[in-house]
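Heads up, one of the protein chains got dropped from this complex, but the rest are sitting where they should.
In this document, chain identifiers A and B correspond to the written order of the chains, with residue numbering beginning at 1 in each.
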Amino acid sequence: MARMNIRISGLGGQGAVTAAHLLAMAANRDGKFSISNPFFGAEKRMAPAESYCRVGSERIYDRGELVFPDVIMIFHPQVITMQKSYTAPFYSGIQENGMIIINTPSDLLNDEDRETLEKLNVKVFNHDATKLALDIGKTELSTNMAMIGACAGVTKIVSLDALDGALQERFGKKFVASGGTASLDEAIKKKYKKKNDLLKANMECITESYSLAQAWAEKQENLQLVAV
Amino acid sequence: MSKEKISICEDLADIMPPEYQELVETATYGKEDRGWKDIGSSKELIEQHSLCAGCPEALAFRYILASLPAPEDTVFVGSTGCTSLVFPHVAVQNIHSLFGNQNAIASGLKRTLKARFPEVEKDVVVLAGDGATVDIGLDMTMQSWFRLEKFTTICFDNELYANTGGQESGLMQKGFVAKMAPKGKNFEKVRLAEIAREAGCAYVAMLTVSKPNRVEQAIKNAVYVAREIGPTFIQLYTPCILEIGKQSMEGLDEMKDAESIGNRFVMKEYVTDEAQKLLDSIKEETKARKKAAKEAKKPVNV
Partner (left out) sequence: MNKPAELKDRRIIASSHVKLGQKNRKGQAYTDINDIFYKAEQKPSFLTGSEVIKEAIRRASVGTSVAYPITPQSEAAALIGELYAEGYLDEYFRGESEFAVMGQCAGSAFGGHRVFTTTAGPGTLRAIENFPMWAGSRLPIQVCVTCRGINSPLSIQPDTLEMHYLLEAGMLVWHAETAQDLFDFILKGFIVAEQPDVHVPLATCCDGFFVTHTKDTVNLPSDEMCLTPYDPYKSPVPCMDMETAPIRMMRDPFVMKSNYISYSTHASWQQEIHAAVERSRKHTIALLDGLIDEHNTDREILIVSSGTAVSQSREAIRLLEEEGIKVGLVKIKTIRPFPYEEIRQVTKNAKHIFVPEFNVVGWLAREIKATIPDNERVYVGPHVAGGMTMPSEVIAEEIKIHLGMKTSTAGK
């Protein structure tokens, strides 16, 4: 029974919750079993927000926080620099041969971090998703798309087609996960004249990110990610 | 508590964090004419807040804490909501109990403090959001007014339940679309200020937080009247910028719009005759005191 556990740590307002749901929806479309759920406190901008996506070859019963993830995605440098994480250090529980994707223009790890992660054969991909989102999507709100793309590019846990379908489903109609999420939906819809433009821009972020991440993965030695 | 009690144990002084040391040294406990103008030159009674950037509630908190006549003898009673996220950072003792029961807690608390400290003015101030005040807590809020309990109730009105994601509340405007009101709210914004007046409040004020002078005056009035005469109520418009789709910088303008002529938050006050007499005499006293102080400072002509 194969399983990949993905933990996303971000800040309120970045779409971390949506990201987990999208990955799970896409995995479903690819014929896999998946579950996604959020964890946050007050519905507040810039507050810590975590979400989890579990993908597997058999039905998944596990609930709650992902204490032992295979993949960790950090959506904002402040998660690390300001300890806006639900665990300390932010990579607590990372499994052997796992991987971490950090949205950052620069390296945020210290020597102790690097040493610990190396011992576990955990690879770290520093990926400036915000810049990519601004360049292609013309808005920071597309950062989560860039991160999803990177995740898929490295782990191949979902296909690009499935992501496209999930996107259509998610943004094509009204979908309320929480109050904060609904407000963000309103905000991003205002940025694009037509819904299709929004979907197109998001998909472009995903695809571009996917390629970058794939290229990075090919250069890594001994990348032994779980395959589902 | 007298200002002398607000001191640091000598043996522990070197390990106390600088924020606490500043609090003891420069906070305006016991200062007779403290007010919002102390902000910047003294230690504020709110260390920081974890609200959204630009939240008007944060602004309101700072003005209120700067304006309390006697913070060293004030106890707050709050309720669940965005405001309760701020109270751990406040240097005045405060109680968080069950959602909506803030005025019941305050009733028991004020009576007991009065019985235990008959010679000291212990101010009890309730600070809660609109959901806590007008929906789930309405019965206890109004009944505390019926019973003429002597404390101040402050309502932070953001016209919805912000902390849980923006659901409709009684103080939301008619027609506004929100969670749990997908077709728009069916009924008018509850006229809570008028209800307060009818229920027995001796001083009622409704205003936004755009002008610190006004906020300071309203808070002081409310506390002074509650000490001597009866319950007081202040409704402050503190819009939730997240839920109305605004940016961090836009809160102030939103408040200014809402209080412009013809709009729902034009400042209003309801003051009973007895309360007005008290406030006038306090105003006179303060003026006379400040004048005397000024005279005392002048160099004597020999």
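Following the convention adopted for this analysis, contacts are C-beta pairs under 8 Å (C-beta built on N, C-alpha and C of every residue); 3 or more make two chains touch, one makes a residue touch a chain.
Predicted model, so just to flag it, every value in this text is computed and none were measured.
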item: Residue of B:S42, B:S84 or B:T133 touching the missing chain in the full complex; value: B:S84
item: Residue of B:I39, B:I95 or B:L252 in touch with the missing chain, whole complex considered; value: B:I95
item: Contacting the left-out chain in the complete assembly, out of B:S67, B:S107 or B:N158; value: B:S107
item: Listed residues B:M140, B:A205, B:I229 or B:L278, member touching the removed chain; value: B:M140
item: Chain B residues that touch the omitted chain in the full complex; value: 1, 5-7, 20, 23, 47, 72-75, 77, 80, 84-85, 87-98, 101, 104-113, 115-117, 122, 139-140, 143, 147
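Here is the rule we use: only the chains that are shown with their structure count from here on.
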item: Centre-to-centre distance between chain B and chain A (centres being mean Cα positions), rounded to whole Å; value: 42
item: Footprint of chain B on chain A - complex, ascending; value: 42-47, 176, 178-180, 182-183, 186-187
item: Contact set on chain B toward chain A in their complex; value: 50-53, 82, 85, 162-167, 179, 242-243, 245
